[in-house]
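Just one protein chain is left out here, and the rest sit where they should.
Our next item is subunit A:
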Amino acid sequence: MGSLFRSEEMSLAQLFLQSEAVYACVRELGELGKVQFRDLNPDVSAFQRKFVSEVRRCDEMERKLRFFAKEVKKSGLTLKPAPLDIRAPDPPVMIDLENEFEQLEAQVKDIESHREQLQKNLIDLVELKHVLLNAQVDFEHAERETNIQRHPTDNLQQGLIANGAESEEEVAAGKLSRVNLEFVTGTIGRERFPGFERVLWRATRGNVYVRHAAIPDAVRDPITGNQVFKDVFVLFFSGENLKNRVTKICEGYRATLYPCPENRQERRETLTSIDARIHDLNQVLHETYIHSQEQLGRIGNDLEIWNIQVKKIKAIYHTMNMFNLDVTAKCLIAEGWCPVESMDEIQDALNRGTDYSGASVQSILRPTETKLTAPTYNKTNKFTGGFQVIVDAYGIGNYQEVNPTPYTIITFPFLFAVMFGDAGHGLLMFLFAISLIIFEKRLANWKAGGEVCLITNFMVYPNNILYS
């Protein structure tokens, strides 16, 4: 029983592959998983290898796939897990995939930017609406306040009296137009407002009348995505100089200014039109949202499959980079270690690959004599695999050294049982193990190595036996 207690016997084989057949053959060998290729170009840097452009294309595709994954996660959708038998596609299909990814990426980015733009517009409209709503109150206050002298050295405000029997609005309009009191309206973040007011007071020597009101609902800031509270303000001042100063201060404090009509009638009209626009914009945003969700849903369906395909393509090209190109014979030479008893399987895989690609000459597998030390290959099944991993954690044995794993299968759980086992513990472990065996298929999809669970299954019997 050499192979049970020792590692497998390996031999170094040379493969001669025709250029057309290389991709398919490497794919078949990759699925088989029994050959470890040697790098025949160790002194060539990564950028000078033959298939470096293909590897770069795969990198690009992976980047796009990562972008998609991020978008899908951001929108709250889930990725469908891929089935277990995905193979790497042929090179023409790879080009198709590349184009598809590019298109999808452009579309996704498009929709995203469109949506951001729409949301920004929406926020602007909402702020304008609040400005208009507050304007009426502010104007009333303004015209009342202008009767009171606020600053002794300010002569401009002196001549603002004359309470006539006119209607309120005409009075306001008349007063404002008589004194040429200009105003600006806008919004500013709530926490900035006190500083803003103070600077205005200082810069204009108190010649600016400020009124502000808080906007009750928070507004979503498009840049940071947070909810911020804003205030609406109206500034009254007279004169070109003050106007410039005020505008500059507003810019400095990053307040957004909105034009507001003086006339109450105009304001009402603007308000209704704004309401209509907000309503439309909400509709459009909703439609865009649905559209993007659909698209991301479709992407999420295929994303995992694409991931695996791209990874396999990349692996194939990495492997092909290790081959030696024999220019004269128009074939690629590869060297790899393979177990002696799998030679037939490997030959079959090569034949399958060559047939698939339709090359004329069969690939050749030729064992060679060598003085190099072969890698250690321990053949394991599902059950022994877990224990082999534990033993390998202490260090992988040399080629054809005695493999302690068969004994470890028993002694490892036995020692644990001796340490703290009892019948109750054993019973619980036994039940846990049985459940793992029953649900093995479902658990096999765990990314966290479900096969190790199978191992703990059998760590049970010694516990059961030890009822001391």
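Basically, contacts are C-beta pairs under 8 Å (C-beta built on N, C-alpha and C of every residue); 3 or more make two chains touch, one makes a residue touch a chain; residues count from 1.
As a working rule, contacts and distances are computed from a predicted model.
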| item | value |
| --- | --- |
| UniProt protein name of the chain not shown, from "Ribosomal RNA-processing protein 7-domain-containing protein", "ATPase, V0 complex, subunit e1/e2 family-containing protein", "ResB-like domain-containing protein" or "ATP synthase F0 subunit beta" | "ATPase, V0 complex, subunit e1/e2 family-containing protein" |
| Options A:93, A:228, A:276 or A:418, residue touching the unrepresented chain | A:418 |
| Interface residues of subunit A (partner: the chain not displayed) | 1, 4, 381, 383-384, 406-407, 409-411, 414, 418, 461-462, 465-466, 468 |
